[in-house]
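Reviewing the structure listed below.
With one protein chain held back, the other chains of the complex are shown just where they sit.
Presenting chain A:
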Amino acid sequence: MLTGFVALYIFMLAAFTGFEIIGRVPSILHTPLMSGSNFVHGIVVVGALFALLNATSITEQVIGFLGVLLGAGNAAGGYVVTERMLQMFKSSDKKKA
């Protein structure tokens, strides 16, 4: 199980990874990347699904339902918006080539 220090190791390595990924990014990509990272934390929907599938009362079902709804919105919306933004960079590249 991911107790104590194992969790801390995961957090530490993930934090460095995030810093490294963003560290050398040209400013034109800041907006798409913010949107892209916004999409990535849409993974929360998976946690909400777990919570909802294990719900044992009406309260938990209601909150879980809301959680899945919001999480799905985060993931789907984040994806579509990021994809649209990045599509523009792609078409410009082709014209240049």
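In this text, a contact is a pair of C-beta atoms (placed from the backbone, for glycine too) under 8 Å apart; a residue touches a chain by one contact, two chains touch by 3 or more; residues count from 1.
Definition applied: contacts and distances are computed from a predicted model.
Its UniProt record calls the unshown chain "NAD(P) transhydrogenase subunit beta", which is the correct pick from "CoxF protein", "Transport permease protein", "NAD(P) transhydrogenase subunit beta" or "ATP synthase subunit b". Even with one chain removed from view, chain A keeps its contact list with that chain: residues 1-2, 4, 7, 10-11, 14-19, 21-56, 59-61, 63-93, 95-96.
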